[in-house]
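Sending over a structure as structure tokens; questions will come in a sec.
Complex shown without one protein chain; remaining protein chains in place.
Our next item is subunit A:
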Amino acid sequence: MIHSLFLVSTAGHIFLEKHWKSVISRSVCDYLFEAQGKASAPENVPPVIATPHHYLISVYRDRIFFVAVIQTEVPPLFVIEFLHRVAETFQDYFGECSEASIKDNVVIVYELLEEMLDNGFPLATEANILKEMIKPPTILRSVVNTITGGRELRSVFAWSVAQGSGSSNVGGTLPTGQLSNIPWRRTGVKYTNNEAYFDVVEEIDAILDKSGTVVFAEIQGVIDACVKLSGMPDLTLSFVNPRLLDDVSFHPCVRFKRWEAERVLSFIPPDGNFRLMSYHVNAQNLVAIPVYVKQNVSFFETGSSGRLDITVGPKQTMGKTIEDVVITVHMPKVVLNANLTTNQGTSTYDPVTKVLVWDIGKLNQQKVPNLKGSLSLQSGAPRPDENPTLNIDLRIQQLAISGLKVNRLNMFGEKYKPFKGVKYVTKAGKFQVRT
């Protein structure tokens, strides 16, 4: 199972290590550095690296490599899933998962890691249970953080706060949820305002080719929930059109049998925020592409220049407005600068990272946004071989592009009447237009 964990910054600094069995020298990370040296970017470091005596399985998140060291045959997915879970727990506890926040809370981090893994076996990874055993940094502290900002000042301030309260951040009670049949929910939850909100978030992953034809399109959907209900509520969520969903994964709380039989989600929810389900729609006819893009990016053989002309317009939007449209283009290395004009939004070109960003904002039917102008290339350099790809970001409120609709939410097992709400949003995921 998982032997050791190293946290490594992109600069190659090992800033935390934890061993669940015998101690493994941190020199084992040299193999990671070697792989990093070969890769063009940190994202390209392969996740499984073999060394003579160990295997390094790593994930790269928030500019940190989470490197697990294993010695025996262990399912790599298990390790990767766990590492992501560690990162998510840090995010949850400290508000962000960064080198600074981990160092700021190193003792909690250590306690968390000890609680999450025993002898390399996962022990408690549910946020609910962890929080019962190890209290997150206090709200007061995060308030102080935002007020003061500076670290020195902050720690002094926080110090006095902690001294005053004298509180411990380790709970003394047995985590009740860990042993019950519903490990995701703690007992004795109480709220004055009982509420259950669901966000249906859909992301369109698509590749369009030069002519605008859809090469590939699918929808990745999730239903994120924020449930703050007292007691042990038993919820049933039904859809208007559940047939849309044929490829789903559920939070462990969902009763699979009822889904199979009746196509409803029946569950006792965890307390707080959680992902109820994720789904996948890849039948081509169901994936509507909300925008059209006309583009022409060309480089001339002579004169070290090029031309760019991009037009975007709304297509299938079901009457909703498309917002937050941003087009990002990674230009070839030889593009020195861009001289562009637009009739809507702003465009910037960063000559260092070679990224062109065109922030358009809202799309409306009357005016079609257009960006055009010339690109200046490094003189004498050959015409670039590759064609830049356009990356599109957008957001449509109150619409799930697949057409998925929640029918109703029923609650059993408790007497009170909860507030209920469903929100829909469609975003662009990996939405790419080739040129």
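By our rule, a residue touches a chain if its C-beta (ideal position, glycine included) is under 8 Å from a C-beta of that chain, and two chains touch if they have at least 3 such contacts; residues count from 1.
Everything that follows uses one rule, which is that contacts and distances are computed from a predicted model.
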item: "Myotubularin-related protein 12", "AP complex subunit beta", "Septin" or "Sorting nexin" - which is the UniProt name of the missing chain; value: "AP complex subunit beta"
item: Options A:Val59, A:Val264 or A:Ile396, residue touching the unrepresented chain; value: A:Val59
item: Among A:Asp205, A:Asp324 or A:Asp359, residue touching the chain not depicted; value: A:Asp205
item: In subunit A, positions touching the absent partner; value: 1, 14-23, 26, 39-40, 43-44, 46-48, 50, 53, 55, 58-60, 71-78, 80-82, 84, 100, 103-111, 114, 118-119, 121-122, 125-126, 141, 151, 154-155, 158-159, 161-163, 166, 168-174, 178-179, 181, 183, 205, 207, 209, 215-216, 218, 220, 246-252, 256-257, 259-260, 275, 277-278, 280, 282, 330, 332, 385-387, 389, 391, 430, 432, 434
